[in-house]
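With one protein chain withheld, the remaining protein chains of the complex are depicted in position.
Moving on, here comes subunit A:
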Amino acid sequence: MAEPFLSIQQVRKAFGATTVVQDFNLDVEPGEFVSFLGPSGCGKTTVLRMVAGFEEPSAGKIVVAGKDITRLKPNQRNVGMVFQAYALFPNLTVAQNIGFGLKVAGMPKADADRRVAEMLDLIKLPQMGDRYPYQLSGGQQQRIALARAIAPKPKLLLLDEPLSALDAKVRVSLREEIRSIQKKLGITTVFVTHDQEEALSISDRIAVMYGGKAEQVGTPFEIYNRPATKFVANFVGTLNVLEGTVTDAASGKVRVNSQEVSLQGKLNGSKPGDTLSLALRPEAISLGRHPGRDSSLSGEITEVHFLGSVIRVRVGIGGSTVSLDTFNSPASPPPAVGEKAEISFSSGDMLVLH
């Protein structure tokens, strides 16, 4: 395996008696786009700020390109950062903002001007150089902030919830733009967000964080389809959780609300009588029996929401409710509340949460 470009090793951060990050480990490959995803207060921004140098780790080491930067000041790290609040300098024009880092680094004016023009082209705002930040929309300001961060060719790009202050439409277009620029430049990037859709859509890998720890690090596909912990399964995507009792561990039989489901090969270490949390994604469930789906449960339809192309149906199974989506078909009306219904799924899609 190649040497990681960014290596966060056993990092811990405590503010007084409160530990906000504990034993955090992560290796990021060169050119990789890694997201820290988690709820507020999970420590994701603190880790990012330690990489930037704004917070000093209480323990552990941060290495970039083979160099230990743990004790370096932020202005000695050659790291670019985009902030949630844009943080453009209000007294400087767009061009001066982008050129700030170049000027500080002592780049000759002609070269700096060329680089600023290049950056303005990259973010598709070539005519905006003379404007002041207050004359721009939020989306434009954040693109300028991105250009300013990458203009000095930093080794590492840090994005601290850069899309949170923007409206939904701008957020989607800007995240695609950020990803495309990151790929074009091949710059190693760490992105902090609490928005799972954002993280899933643009990351090479995601570190899901909770309580100051990385609960799981993996590709978006792995995180979504094979969550390692109950928290990851609940936090990422919509999940139906059913309680089951192991009846026969050897053959994988589990009783869910007096109906039996077979989970062969997934009950390692369980014994009869154990209670398990079983999870199913809505898209893994079908209404009615379908070929290829080896398990089924019966219940009663409790809610039907017609959303246009999709119909969201909730089925009560014993004391639990399962949510599933079916496509609208003009030929058949949506199911009615109170109807008896059978849901089917592949036992392979069922997750056993620990």
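We adopt the following convention: a residue touches a chain if its C-beta (ideal position, glycine included) is under 8 Å from a C-beta of that chain, and two chains touch if they have at least 3 such contacts; residues count from 1.
Everything that follows uses one rule, which is that contacts and distances are computed from a predicted model.
> Can you pick, from "Spermidine/putrescine ABC transporter permease", "Cysteine desulfurase family protein", "Pyruvate dehydrogenase" or "Glutamyl-tRNA(Gln) amidotransferase subunit A", the UniProt protein name of the chain not displayed?
The missing chain's protein name, per its UniProt entry, is "Spermidine/putrescine ABC transporter permease".
> Which residue among A:L88, A:L159 or A:I301 touches the omitted chain?
Spelled out, the listed residue whose C-beta touches the missing chain is A:L88.
> If the hidden chain were put back, which of A:R148, A:R205, A:K253 or A:R281 would touch it?
A:R148
> Taking the entire complex into account, which one of A:A14, A:A59, A:A117 or A:A165 touches the absent chain?
Spelled out, the listed residue whose C-beta touches the missing chain is A:A165.
> Quickly run down the residues of subunit A that touch the omitted chain.
52-54, 73-75, 77-81, 83, 85-91, 100-101, 104-105, 132-134, 137-139, 141, 145, 148-149, 152, 165-167, 170
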